[in-house]
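As you look at this complex, bear in mind that one protein chain is not there, while each of the others sits in place.
Up next is chain A:
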Amino acid sequence: MSAPARDRLRHDDGPVAFSSTAAPASLPARILAQARLEAGTALRNGEQLLVTLVLPLLALLGVHVTGLLDTPGRSGVDVAAPGVLALAVMSSAFTSTAIATGFERRYDVLAALATTPLGTAGLVLGKALAVLAQLAVQVVVIGGVALALGWSPALSGILPGLVTVGTGAVAFTALALLLAGTARPEATLAAANLLWVLFGALGGTVFPPRWDWIGLLPSGALGEGLRTAFIDGTWDLGALAVLLVWSAAGVLLCLKLFRWRP
């Protein structure tokens, strides 16, 4: 190296020879780490478990015990089980995600993680994977209890049912992030719980919708899509289209409106 270049190095570079060893973990490792942290926290948190598992199971048992949805020739659990699965999807993808993200935003945890190698994309993908993990637990537990209560789903409906669960999860996760990334955490907490109750009771989730327009709500589309799949064993393409539109709208609005810091 020439003397001027060396002097320049010394001047700008400080006295220490510099070679960086800092490097990120691989992208899958980063996403998996984030998903494990989030799913682990959610599955250990009592309040979240109440919303994601206990209340949906109580709804299932309530409908079963009261015979509210029983019709001649068909057990009420066949109607209730897909609706309770829809309720469970909303609890993990929407309510749980919105509340957790809202408080992470308030404590600058989102911004802090965004400056690590995880980044914003890794954070969103990690959250999505955590929701999928929670969904898997919910489907197994709620589906298992429903089967024990006498649920007989149409076998040809399993694939359409799982696709509908996945699409509904995308739509509700996007809406959760939209809420958490724009409102104050207290408002997010209130809205996420209130909307879950309203969607669950009146939004065409547990009970089949009374009016057609409810099928245009993400809750109604998810409930109807799952009932069509597990009762009739067929695809409800209309419901899927509605969920896809909500997903696209949620993602686009998130990209435009989401604020990492309050």
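Simple rule for what comes next: a residue touches a chain if its C-beta (ideal position, glycine included) is under 8 Å from a C-beta of that chain, and two chains touch if they have at least 3 such contacts; residues count from 1.
The definition used in the following text is that contacts and distances are computed from a predicted model.
One subunit of the complex is not drawn; among "GTPase", "SUF system NifU family Fe-S cluster assembly protein", "ABC transporter ATP-binding protein" or "FUSC family protein", its UniProt record names it "ABC transporter ATP-binding protein". In the complete assembly, the contact with the undisplayed chain comes from A:Val109, out of A:Val109, A:Val137, A:Leu189 or A:Leu202. Of the residues in chain A, those that touch the hidden partner chain are 1-2, 5, 8-9, 11-18, 20-27, 29-30, 33-34, 37, 41, 45, 104, 107-109, 111-112, 114-119, 122, 260-261.
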